[in-house]
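Reviewing the structure listed below.
Removed: one protein chain of the complex. Kept in place: all other protein chains.
Showing subunit A:
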Amino acid sequence: MVFEWLHPVLIATALLLAAIGAVRRVNLWRAGQAESVDFVAGLIAMPGRYLHDLHDIVERDKYMSKTHAATGGGFVLSLAMIVLVHLLGLESQILAWALLVSLTLMFVGAVFVFKRRLNPPSRLSKGPWMRLPKSLLAFSGAFFILTLPMAGVLPEGFLSSSTGGWILTAVLTVFIAMGLSEMLLGMTWGGPMKHAFAGALHLAFHRRPERFGGGRSTGLKPVALDQRVLGVQKPEDFKWNQLLGFDACVQCGKCEAVCPAFAAGQPLNPKKLIQDMVVGMAGGSDADYAGSPYPGKEIGQANGGPLLTITEGLIDPQTLWSCTTCRACVEECPMMIEHVDAIVDMRRFLTMEKGSTPNKGAEVLDNLIATDNPNGHAPNSRTNWAADQNLPLLSDVKETDVIFWVSDGAFDMRSQRILRAFVKLLKAANVDFAVLGAEELDSGDVARRLGDDATFQSLAKRNIATLSQYKFKRIVTTDPHAYHCLRNEYADFAEGIADDLFDNIEVLHHTTFLNQLVQAGKLKLNPYKGGTVTYHDPCYLGRYNGEYEAPRELLRSLGIEIAEMERSGFRSRCCGGGGGAPITDIPGERRIADMRMEDVQTTGAELIAVGCQQCTAMLEGVVEPRPQVKDIAEILIESLVEPLAKELH
């Protein structure tokens, strides 16, 4: 009878075609550059990574996490049992019942997927993704009915025993075919279900395995400067597991929803960017993309291929230069895709190979090369701000407890207020500290984010060489960007200069350090006297380094009850000042800082506490009337109970 072989053949065919698709897909990824990965360990760790790391992110949206657990879990269980029951013909009523249960689970999940797709938010891609709930329902529903006779719910042969049965069978077959093609073929031939296949492998072979298990890996990967092409010119220039990562995208648009550049109407949408990477990897155009475009750009104009230059036809360089590297997208991505790495990789090509860093970018890089600071100040003017501060110099004292890494705020009059405030606090707390003075160079943050890894590496190595001459226990800085470089990126370049330098020291942000001092009773503070205060998390302090609590605890130590913004903590919205964005200055419809100020204004705060000179500059750039902006160090000195001279040494 047709019925007896029809469905097993269908399943087998689908599995075979899926396997062929999988080989083809794997070959697309393999076109990327080599990157060593521990395959076995990755595969073993994969289920755990899925159940914990990925699920923890999805869990932020309870509705979706339950829906996905039911649908995805139900599908994986069902597929395994379908192979046993319907392909291999294992006759077990218990197994059939188990299959019914898992199909029910999947069906229920699919109903919620369906409900959500009735009126989907704009961040979700449409197109084939609108079909997916129907396919899920068809798959689970059809296999449910097909399994009923085996479970003994319907009589054996029910589906072939009557005209009605034949008609039902025919209908079921259509649904099964539909379900199988979506769920199996689609998985490897580029349908929405691709995310399951690529996503599972992406979790297994992720380029930053440190992120799993609650870790944090935010430092950019160094460029080998002896490469044929510096940075990523064409999709093939990505590492193979980056390509794999792009394929894992579920087009949920969580990245789009949090991207400050997208909200500002700049031509960047992280979701579209990842999809364009997929287009580039597989070849073709973006015509089938059914999500939000890059603001101001039409869909259907982009074409790419694995060997074609990305910025010539696939992605407008303006898209890449719009990114503030705030990592909000990465933080929100349930598939743990690394958008920022990809963007900086492509910027590296534009800057180091093409020399096409836009607007002030080229000038800033030239300045960094010539003067070791981005604005081209005379290098020896780095210490001008401290002429009246009597700061010990490392070159004199050779040894200290704390190195105060001043950073390029030294050249900026506004930032100097933060520096002076911090120095006052260090002195009040009797901290043994010193500065590098004119020996300090720019951390290289801006060079690196603008794609000039050569300049970054040069600055890093020279700074490391300077540091290596002295004995100290920790470096403390008021600049989260320098903090990030020193803490997360410099160690890659210490080899051969000061191999274990970063193993034996601590790098701290000043809010962390000040909080230690306050909690240890070394700084005495009066209660804060002003009005409502909100706190803005700097990206490079929060998302890049996970420090959300110290600044808040400091504010609470002053008796401040922080009026939190909706977007705070790991969801803080960027001020617009990172990644060299103010330098490349890509036009949009609004300024990111203005939007951030609106976030502030909803709290009714009169004062924005910040822990970053760049955030301070961006937020103070918003036209008045607006709340005041102060670094936490500045807020603290207003409340500082100044120690008597005899209490100081």
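Just a few scattered comments:
The working rule: contacts are C-beta pairs under 8 Å (C-beta built on N, C-alpha and C of every residue); 3 or more make two chains touch, one makes a residue touch a chain; residues count from 1.
In this text, contacts and distances are computed from a predicted model.
Choosing from "ABC transporter ATP-binding protein", "L-lactate dehydrogenase complex protein LldE", "Multicomponent K+:H+ antiporter subunit D" or "2,4-dienoyl-CoA reductase", the protein name stored in UniProt for the chain missing from the display reads "2,4-dienoyl-CoA reductase".
In the complete complex, the residue from A:13, A:375, A:430 or A:466 that touches the missing chain is A:375.
Checked against the full complex, the candidates A:411, A:483 or A:535 give a single residue touching the omitted chain, namely A:411. Annotation for subunit A: contacts to the undisplayed chain at residues 375, 377, 381, 383-385, 387-390, 411-414, 416-417, 529.
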